[in-house]
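After this line comes chain A, so read on.
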Amino acid sequence: MFDADGRSKPLLEVEGLVRHFGSAGGLFKPARAPVRAVDGVSFAVMRGETLALVGESGSGKSTTARLVLRLIDSSAGRIRFDGQDITDLSQRALRPLRQRMQMVFQDPFASLDPRLKVRQTLEEPLIVHGMGNAAERRARVDELLGLVGLSQHHADRYTHEFSGGQRQRVGIARALMLHPDLVVCDEPVSALDVSIQAQVVNLLKDLQARLRLTYLFIAHDLAVVKHMADRVAVMYLGQLVEIAPKHSLFANPRHPYTRMLLDAIPRPQPGEPSRHQAQAAGEVASPASAPAGCRFHPRCPFAIDRCRVEEPVLEPTEAGHMAACHRKNELAPWEAAAPAAASGSVAALRLALYAKRKAASTGTV
Partner candidate 1 sequence: QPKPRNGGTLVYAAGSATQTLDPQFITDVTTFRAVGSMYEALTRQDEEGRIVPGLALSWTLSPDKRTWTFKLRPGVTFHDGSPFDAQAVKFSYDRLLNPATGSPRRSTLEMVESTAVVDDLTFRLTTKEPFAPLLSQLSAYNVYILSPSFVQKQGANFSKAASGTGPFKLQSWQPGEKLTVVRNDKYWGEKARLDAVVFSVVPEDSARTLLLLSGQADVISELPYVMVKKLGALDAVRVVRKPGYRTIYLGMNMNVAPFNDLRVRQAVGYAINKPALVQGVLSGIGSLGGSLEAASIEGSAKELQPYPYDPVKAKKLLAEAGFPNGFSTDFMVPTGRYNMDRQVGEAIQGQLAAVGIKANIQSPEFGAYLAALNKGKVPMFMSGKGSPTGDMDFTQTLMSHSAGKMNYWGIKDPEVDKLVLQQRTAVDPKERHRLLAELQAKVYQQEPHVTLYYEDQVSATRSNVHDVKVYVNEFIDFSKAWKA
Partner candidate 2 sequence: MSPALLTIEGLRTVFRTDAGEFAAVDGVDLTVQRGQTLGIVGESGCGKSMLSLSIMGLVPAPGRVAAGRIVFDGEDLAAAAPERLRTLRGKRIAMVFQEPMTSLNPVYTIGFQIVEAMRAHEPDTPLPELKARAIAALARVRITAAAQRFDDYPHQLSGGMRQRVMIAMALACSPDLLIADEPTTALDVTVQAQVLDLLREIQRETQMAIILITHDLGVVAGMADEVAVMYAGRVVERAPVADIFNDPQHPYTLGLLGSMPRIEEERERLLVIEGSLPAPGQAPKGCRFHPRCVFGTPECTLQDPPLRALGPAHGVACIHAPVEQFAAMPASAGSFE
């Protein structure tokens, strides 16, 4: 999938990224322990690659995304985009670069200006970067609306007239308007039904193949992640705990948290519960008061004394696979969940029928 050149050149490199929030306290609030939302994160995304960022809610994924795009300032760490250090670049100097890096925001509604019609919203990036004339912009808007499964008539509506999923698609379309090199997608498909989700995922992949797009892809749906990603990074309490090529990760997760995640995937078959176990009482740590040692140890079924005192670092376990766990090499091999029991035979039959019909009518598989 990559050419040699692309592999060797990361488009985005992040080193020791740190961001703390609000230690000073508000104007009328006492100071509090700062929230260490992102606490030393390093990774690189190669050109044309998709790096998925998964992890616990509140673990700092969105914050990482915003840091990477310099929407908020980091407390420490460096960010390089296409070889250029952009950590200290002024916002003005960043502006032209922004054409090449775009973002899909987690909260679609809030991130759309309520006073603009969808067409205006979508045209905006083109205008900002002086691309195309009115007719070309129009055409491009129509094109992208179609690609994300919206139609022409949506263009002249305001965002509050949309459903949640429709808004999310507007956000995706906006990010793609400019043919960016890097798209940071913060849960881009969470509000989409599976069919539209499939359409959008296909779209993202097609574009990647065609234009060598690079994605930093934040998602909770691990099936989608598995489908989209080349590599997966797992975040826990502001830090990366595991990062690996997706096959390696899904086949052989080395961090107990990753395993916990995979266990918790809900199974799309009634009566077949996920393997997730109701949590033992262990208090979940908060980013304002991360525990000593391994941050995960209070919840970790494999925790030993060492985990309580010594903080593990992200170390390679095998080629390209890194995990931050003292016991990464001691854990038993991972057993993937058995494939969902073949759906009832009627269902399987009908689905096959459906697929056949569909293939016949559209010529795609």
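On how the list was made: all candidates are chains of the complex that A comes from, given by their letters.
Following the convention adopted for this analysis, a residue touches a chain if its C-beta (ideal position, glycine included) is under 8 Å from a C-beta of that chain, and two chains touch if they have at least 3 such contacts; residues count from 1.
Fair warning: this is a prediction, and the values are worked out from it, not measured in the lab.
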item	value
Single touching candidate for chain A, where 1 or 2 all sit in one complex	2
Complex contact set, residues of chain A against candidate 2	21-22, 29, 32, 35, 54-63, 106-110, 149-151, 153, 160-166, 168-169, 186-187, 190-199, 201-202, 205, 220-224, 226-227, 250, 260-261, 264-274, 276, 278-279, 283-289, 336-340, 343-344, 346-347, 349-351, 353-355, 357-358, 360-362, 364-365
